[in-house]
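For reference, the structure discussed in these notes is given below.
One chain of protein is taken out of this complex; the other chains stay put.
The first chain written gets the first letter, and so on, giving A, B and C; residue counts start at 1 in each chain.
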């Protein structure tokens, strides 16, 4: 889960990493009031869960409360890569002498934590990494290793910090590392770490992403008002609905509703539809062992989407059982009804029970099933994908 | 530093180790009031920094507030191994089905942490360890190793806890281990860990000793009102005074005031005095690199002790410098004056400066020096010890 | 012959008294998997499907001689269960649950490497050597004994690939689900090398997907292996994924698109497949 800059900074402050004395504001009036209490000039920083904010005009400088109010108005009308600006972090403008980069992340392929540092901090760090890799310094740690101060000092010196700054740098770098481990972060960046004209180091920006799967053991961010959220990206209303139901879901621009089993075939099935000339309307993951209720909700998302002309269903029962799958579909048909044609293949664990549930429900109300074509293991999944493309073409007139 | 039972239990509670719902009281009236709020019968437990409390009558059971008040009065008049009882922990009496022992300590010789457990908990655990070592179970850990729940469960089963208790036992044992490491303990014991008639586990007693040298990094005990103190033992007024001055000092029953350098010769010099027929009046350690002020205070402790008939001074300057030693002695002589005969040997780092300081001070005021015999490296320390014994014999008339 | 599991595998189910554990223990037993016992702290002394339940893996391994563990426990308990199984002396740990915290899995991996134990998952469907041993949640209907090994990050893809191999008569030697979590107990290359050593395995189907970092690690193995590898990567038409920020880009390089991954593997000598139906076609050409 990605954090806003101000949230990351609040957490940094808990670890005694120095941050500018800023304040969050949500309206031009709030911004004006905040600036009245700060030293001008100030920086107004749009809080959005994406990069490239600076280039998109999401950062403004103001020399008075009135000027800041005006600038805030402009920012709050801005969208950055589709993200509306709703919050502004107001900070005194720093006297920047030099910018550094410090980050911690996970090298998954090698099962290590990595501390990354560079004397060329600022917006173009990825370009630096690509074009001048010698300017990027990395240090690897085993998951159960501690980072000592001397390592931090070593890093600080390698990226060009002087003897005067190494004690501060030591505190900042070891704190960032401790923060990373303590809160199960996937990424924690200070970019830039600013050396001010006065010779102080300060974390001018934060970029933090936490491991969603470890949130359960960290009550503190929630206590600070940091809510659980997707990695990043603006959500469509349907994605919002899916999120509320805790279903991984993405709208795509096609017309075939994808009702797959696990994420693996969710991704692969998308390719298959393309191979056969169709375009999926969504990506979806049922998660392991979904309940009938959850499966019914997944179908609601598809049936109520006007872009969806046909539904491609696939269930290979593993941890998710075919009987539950059938129950979910039947529940959906009873409570909601299916308005689109659907082709489904069902096999795997408990498929006999699944088939029986379908047959019983069909006997009870054959009308509910008139839009559905059922297949078992005898039909290759590729044929089902082809059929879904055909159904969508017929229904959508394409 | 040794903690009182109630202090250890408070820390245990922070780690979610279950403890009886008790309360501390300091007067019979307080005890009475506390008991009025608890279920009778209750146990009144004398809080003293020593073992053997039970055998000394320091634990009483009461069935009513009035009975408790009476019992408290008796306890508050008690001395246990010389420790006056000043605090009483009042707890509801447990329904004891079985008693276990769980402890964590350091195996210094092997550089390991050790978890020790036994199904034979209670007062005689040391006897069990000696006579039936097979009933004592030990598990060793490297200093940077974590204790996992399965280890705790393994220990719990080995000491005879049943499947019903292992989840509780897991929580208690892993918590005790975490507590030990987190607070730099030297020892943390739950003895007995009681299995109640209802099948619950509860820490009925605590015995905790923290590493004095690590207290600086643990503000929490101090915040809870746990003050820094000696390991254990009642102090004489002079020992109290020395403690206030932060000088390691013990009163002994002889008549030779020991004014040694480091702890090493403090101990060995004591033997020498005995070899030559004398008896030291004290043990004392100047600590590494004492200031002149500190050395002067050390002499005050000796000169003001009426038991001291002569003073045996030895300084081999290492981290402690002879010039500082001489300054301290001179400071003492000027401000306080010496009323006892003293024999001193001084050599080692900066001895020439030390000698010069003495000579200058003596020129200024020869009277101050009339009780002192000085020696340098040419005289073996054994001769100095012999001379101190002689001086004491002459002065003390023995 | 097979890799990782066969009819001699002595399987312990960690979390055997839970809903999923009990359900799949029964299924695995019905398949013929040699389940020797299970664990559930606090339930030692009871039994599930006639198999003894122990409080600890240590006891289970000691009493039953278990050499393989499959974990059916909520994600927060997986770290300790896996490390316990490793220390208790099993040689293979299969982690079925998903959403294992990354740091937990890294610790498990470190412990596994130290003790030379193979950990599979988390978020894996398991491992099956058809006709001998089915560990995890894989539906037996898809599988038949045969001569092609499969390794995949996704459970459903494993089933579809096996389903195709079964229908076309090749069958499978062993099918391994690496798992779908971001950090995994084992990587493609490690499993490929096991297949290379296995006499029964005449070809391997490796299926990966967009994102992640483990497909790229397979390049060297594919180059050096004698056994042919068919590679299939999902997500060729998926919308571009999102990066976690600069640090990720610096460490992991440009995130491999599915197309790039497939190209890299093909360049190393793997035979690319688009759909499952391509697989038997390629096997025919390879004369497997």
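A few notes on this one:
Heads up, the rule we're going with is that a contact is a pair of C-beta atoms (placed from the backbone, for glycine too) under 8 Å apart; a residue touches a chain by one contact, two chains touch by 3 or more.
These figures come from a predicted structure and were not determined experimentally.
In terms of the touch definition stated at the top, the absent chain reaches A, B within the entire complex.
Of the listed positions B:107, B:164 or B:304, the one in contact with the omitted chain in the full complex is B:107.
If you put the hidden chain back, the residue from B:84, B:337 or B:380 that touches it is B:380. Considering the whole complex, the residue from B:126, B:304 or B:364 that touches the absent chain is B:126. Contact with the undisplayed chain is limited, among B:37, B:86, B:271 or B:360, to B:271. Those residues of chain A that touch the chain absent from the view are 148-150, 153-154, 157, 163-164, 166-167, 170. Residues touching the missing chain, restricted to chain B, are 51, 101, 103-109, 111, 114, 116, 125-126, 129, 136, 138, 142-144, 181, 184, 186-189, 191, 207, 209, 211-214, 216-217, 231-233, 250, 252, 260-265, 267-268, 270-275, 283, 287-289, 314, 316-319, 347-349, 351, 377, 380-382 (touch as defined at the top).
Simple rule for what comes next: only the chains that are shown with their structure count from here on.
Rounded to whole angstrom, the centroid-to-centroid distance between chain A and chain B, based on C-alpha atoms, equals 56 Å. Centroids built from CA atoms put chain C at 27 Å from chain A.
Contacts with at least two other chains are made by residues 144 of chain A.
Across the assembly, chain C contributes no residue that touches 2 or more other chains.
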